[in-house]
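As you look at this complex, bear in mind that one protein chain is not there, while each of the others sits in place.
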Amino acid sequence: MKRSLSVVLAALLAVSLAGCGKSGGSDATTAAAGGAQPGTEAAAAGSEAAGAGDSSEKNYREHLTIAFESQITEMDPQGNGNANEIHAKLFSMTHDTLFKYNVETGELEPNLATEWDWLDDACTKLHVKLRDDVTFQNGNPLTAEDVAFTLDRVSSDTQITNYYDHTEVQGDHELTIVLKTGNVDFVYILSRPFDSIVNKAAVEADPDFGATIGTGAWINDLDGYVAGDTIELKRNDNYWGEVPKTKSITLVYIANSSSRLMALESDEVQLIYKLASTEIDMAKGNSKIEVKEFPTTRLYYFAFNTAAGPGTDVNLRKAVAYAINKEDLIAAVGDTGAMVAESFYGSAMAYLTTEFDEKITYDVEKAKEYVAKCGGNTSLKLMANTGDGIFKTMSEVLQEQFRQVGITLEIEEVDSAGISANTKYASATHESMIYSIGTNTWDSDMGRLFSVGTNSNKAIVDDSRISELLIEGSACVDPEQRASYYKEIQAINNDQCYYVPLYYSSTTIAYTAGLEGIVINPTGYFDYSHICLPE
Amino acid sequence: MSEVRENEKTVDDSLVLDIQDLTVHYELEDETVEAVNHISLQLKKKRILGLVGETGAGKTSTALAILNLLPNPPGVIKSGSIRVCGNDMLKLSQKELESIRGSSISMIFQDPMTSLNPVYSVGEQIAESIELHEDCTKAEAWEKAEEMLQLVGIPKERIHEYPHQFSGGMKQRVVIAIALACNPKLLLADEPTTALDVTIQAQVLDMMCDLKTKFDMAMIFITHDLGIVAQICDEVAVMYAGRIIEQGTLREVFNHTKHPYTEGLFNSLPDIENREAELQPIQGMMPDPTKLPEGCAFAPRCPYAKPECINTPQKERSFSETHKVLCSAYDDPTFRIRREEC
Amino acid sequence: MSTETMSVSRKYRKRSKLGEIWHHLKKNKGAMTGLGILIVMFAVALTIDFWLDMEKVIGQNISQKLQAPNSLHWFGTDEMGRDMFWRVVYGSRYSLAIGFVAVMVSLAVGVPLGAVAGYYGGKVEGLIMRITDIFSAIPSILMGVVIVSILGSSTFNLMLAVGISSVPNFVRITRAAVLTVKNEEYVEAARALGKTDLYIIFRHILPNCLSPIIVQTTLRVASAIVSASSLSFLGLGIKPPSPEWGALLTAGKTYIRGYSYLCLFPGLAIMITVLAFNMVGDGLRDAMDPKLKR
Partner (left out) sequence: MHKYIIKRILMLIPVTIGVSLLVFVMLDLAPGTVVDIIGGEMTTEEIAELNHELGYDRSVFYRYFIYMKGLLHGDLGTSYIYKVDVWKLYMQRLPATLQLAGASVFLAIVLSIPLGIKAATKHGGVTDNLSMVAALLGLSMPNFWLGMMLIVLFSNQLGWLPSYGATDGFKSLILPAFTIGTGLMATLTRTTRSSMLDVLRADYLRTARSKGVPEKKVVKKHALKNALIPIITIIGTQLGNAVGGAVVTENVFAWPGVGRLIIDAINQRDTNTVTGCIIMTTVMICIIQVVVDVVYAFVDPRLRAQYASAKTRKKPEKVQGGAAA
């Protein structure tokens, strides 16, 4: 039962990929965790296929370029403000994590850690053994000290800091991680690229750029670094795992999706992420390009400020929930692969449920009923980052849909810094907002959106029952018990409409036909380490 | 050119300038300014003609027409021929014109302040003319430029200086140096001293006369200052509203004035001997050059005018071989203007 | 040449100054075309609320989204199925209003400052010109971000942002114009008569500096429209669902590959408006500056 949905998702993904791929053998793109161990399924698939067809060495293009849709501002895995998909892609190339999450099986696999186990039932002490054959790119061997150093230096990530207490180092390659609050999912959290291990000596020697040195397959070549624009990566020939076939990779930032596609078409870049919906067909029509569409776990939502203003009125919240036509919204945004979200919960999480007493669907009459109960206070301000086309479109569609039921929506345009500044938990000034969050695969991740005092709690939820359930849930090892906790959280949100879930977006990658070795993950934590282009 | 000659009657070799029936119009968007109307002028070698008239009488237009340098648009030469040293200026090609301008004929303009190019040194501007017209090297041209500069009374050390470093009188000397650089046969001097102080005026005038003799030039001296005319000119032509209303030798025009307008001009001069006498300005204004009457344009201001003057086309009347007047009053053989009576 | 100037100056006496300008403007085909376009646009912008159902402008119909231009939707439809033709037409309101108010703002601030700087000279001038330098060193987009952020995003604040960033322009133009007339005899005369500086500036100096300022104003309206659309192109601007042209372009940017008409028409609309203003501005300059008479 556990992780069933993620398996379904992965299967779906594999099907879609198989559908896109021309012949199974040449298409090495798979949703498996490549590079977890030297020559795991994914990476091996490509090379085996190559080996099977032709025993002589295949030639690969030496240099590849990947275009990113947003800026990489931080090359330190534990740096500030980097916990997003873009940075994850860089870190999974330059660094390694202790564990690796396999999207296909939904299981954790060893990476830098060879084995691990919880020492207690409350899940507060995690014992980990490390590989002893790993060296950093600067030549230093990986030790337990480095792991402890890495975890200690995390400061900007509540997912770690809310739980992590300290690490007890037991020899060079053995350690115990001690948590403040028990969390079964902590091992999953540590599989995120942001918790990649850095070298203590390197960071201490160069506080600014020491952390760019990891154990990964790619070396960040700082000489070629143009801040905010390009990052040059060189192959790490001493990599402990399978050494990539490509010699060097450039990561460039191209904000505009049309420009990205054009760059791909002209072979200026070989891999791009995120096509605009209107461009997908165009790209598919090009035989030199392969396109993959797949669902993601990114959840778009509408959040009220439930602490102050009109959002405190549950009737208005419900009215809004009934007023939203999610299918139309998706159509307007043009995200053809998007899935309507019925519960405010991660799509790849185990305990997602959509069985509620009051099923909220698009219903103008119901919405009007609730509007009638609002006592005339039916105007609402919506804060949106209109610099982002999706939010701009969404806000206009919502404005129109609300108008149909008699709610006046006034759109406040702010940029992303304005969003962050105005929606902090302690000093939120918004009345409502639209936003999105990349949900992870483990259930305790939802804590980010409900915990009191967390800035990602955009609805400013302060619900004592939910807080209780979050604590219980994260420390609970019994699956059935856990399921009941997390389903109750979803039921409460459905009842109270703190957040109105909108949809899970889909995304696209496109690459030069023949490119191999991309490891896709619906959470956005792709691994490009082993991409290569046979010639 | 030979064709042109054949078509024409015999050309008087001694004539440096021969203008026949010249008409210049400025064709503006919605009206036509009749600047010069059917004038004829001849000038012999080494003679100085004073072209006299009020502002707007068409003197400058005439001079520019001689060089075929009328600003076009709006200036158009409607009719007539202009021969300079035998060359019909209106029929020459652009290239031929350029080779004549500056060498056979050159012009000094009214305002020395604006007629020098501010961004080139005076030396360059003088030498340019020499280089263009004389077969010489750059160095030789500069040498000659130095000479010219000295000739007009400017120390040759100043050859590398720019116009803004010179005073008005000095600038006019430079302009003269440019005009004379290639030894022209005909010099058109358009009020060369008007913009200058009186003392400087005299110096410049003296110098011009000297140079004229030195270079054996003919000269048209455009001015409205009758005093200057008396000083330097051999012949005089008086223009009014685009017509030459009286022309003749200096003596004829000054001592035997025939035209009422010329008389008016003399009357409006202060009399040094009789300081008590009141000035007698000519009443009224110049007519609108866009609406010139059929007959005499001066009629509305003329003390002798009869009603028919303004409508009857005028005929030229010769009083001697050289003295010609345009006035219908002389249809009456007894007519005398007051100046002549006394 | 003298004949020509004389005749022209004589003609001047026949008409008032305004009449004279109009007389010359009338003959300028470009200016009249521009004026015609502007009059039509103004008429539309001022009356559109009376004859156009707002539903046509903001009403969404997702099932009709992204249709190419056709007989029903002349400019096609956007991603929400709204008719682009009516959105573009309605957008004229915002663009014209922004252009005008923004320039009024910069006029109101820039002209007095420029006049004072030019008239007094010395330290006052130095101070004003340095401040002008400082302001023109700030990217207008930053100015836009800040003003729109502090005061909230509204049409007026966008106007303010655009207006403030073109203040330095007016300061410079006015100062230059004042410098050319401040030593004229009539100013000296007024000074000799003991008039106050303020009186002299407003009665004698500014009226004689009008033509460069008027010309600059017309041309600035044009560039204000462009600046405003650039600002809203970069994501700062007018509240949805107002169809300001720059905002339409931003929205269309995403679809430029397959649906370039979404960008084509609003862009053309901006271009035509700006062109009209520029033509009128050029015409005015020719009409007001006797030096350039043909």
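Chains here go by letter, A, B and C, matching the order in which they are written, and residues are numbered from 1 within each.
Note that a residue touches a chain if its C-beta (ideal position, glycine included) is under 8 Å from a C-beta of that chain, and two chains touch if they have at least 3 such contacts.
In this text, all values refer to a predicted model and were calculated from it rather than measured experimentally.
Engineer: Sort by label and list the shown chains the missing chain touches.
Structural biologist: It touches the following shown chains in the full complex: A, B, C.
Engineer: Of the listed residues A:H95, A:K292, A:R448 or A:K487, which contacts the missing chain in the full complex?
Structural biologist: If we include the chain that is not displayed, A:R448 is the one touching it.
Engineer: May I ask which residue of B:S129, B:Q201, B:T262 or B:Q314 touches the chain that does not appear here?
Structural biologist: B:S129
Engineer: With respect to the chain omitted from the figure, which of A:Q137, A:Q159 or A:S191 is a touching residue?
Structural biologist: A:Q159
Engineer: Just name the one of A:V252, A:L380, A:L409 or A:M446 that touches the chain not displayed here.
Structural biologist: A:V252
Engineer: I need the residue numbers on subunit A that touch the omitted chain, in ascending order.
Structural biologist: Spelled out for subunit A, the touching residues are 71, 73-74, 79-81, 83, 155-159, 161-162, 208-209, 226-230, 252-256, 258-260, 262-263, 265-266, 268, 387, 414-422, 424-426, 448, 453-456.
Engineer: May I ask you to list the residues on subunit B that touch the chain which is not drawn?
Structural biologist: Residues touching the hidden chain, for subunit B, are 64, 67, 69, 73, 94-95, 97-103, 106-107, 109, 111, 114-121, 125, 128-129, 132-133, 162, 164-165, 175, 178-179, 181-182.
Engineer: Touching the hidden chain in the full complex, which residues of subunit C are there? Just list them.
Structural biologist: Residue positions of subunit C that touch the missing chain: 30, 130-131, 133-135, 137-139, 141-143, 145-146, 149-150, 172, 176, 179, 219-220, 222-223, 226-227, 229-230, 233-234, 246, 249, 253, 256-257, 260, 263-264, 267, 270-272, 274-275, 278-279, 281-282, 291-292, 294.
Quick note on the criterion: only the chains that are shown with their structure count from here on.
Engineer: Report the chain closest to the protein's overall CA mean, measuring from each chain's own CA mean.
Structural biologist: Answer by centroid distance: C.
Engineer: Specify the chain most distant from subunit C by Cα centroid.
Structural biologist: Checked the centroid distances; the maximum from subunit C is B.
Engineer: Which of the chain pairs holds the record for C-beta pairs in contact?
Structural biologist: The chain pair sharing the largest number of C-beta contacts is A-C.
Engineer: Please report how many Å separate the Cα centroid of subunit A from that of subunit C, as a whole number.
Structural biologist: Roughly 47 Å separates the two chain centres.
Engineer: By residue number and range, which residues of subunit B touch two or more other chains?
Structural biologist: none
Engineer: At least two other chains touched by the same residue of subunit C: list those residues.
Structural biologist: Nothing qualifies.
Engineer: Could you list, by residue number, the parts of subunit A that touch subunit C in their complex?
Structural biologist: 256-258, 261, 276, 278-279, 281-282, 328, 331-334, 386-387, 389, 392-393, 395-397, 399-400, 410-415, 418
Engineer: Which subunit C residues qualify as touching subunit A in the complex?
Structural biologist: Contact set of subunit C toward subunit A: 58-60, 62, 65-66, 79-80, 145, 148-149, 152-153, 234-237, 239-241, 250-251, 253-259.
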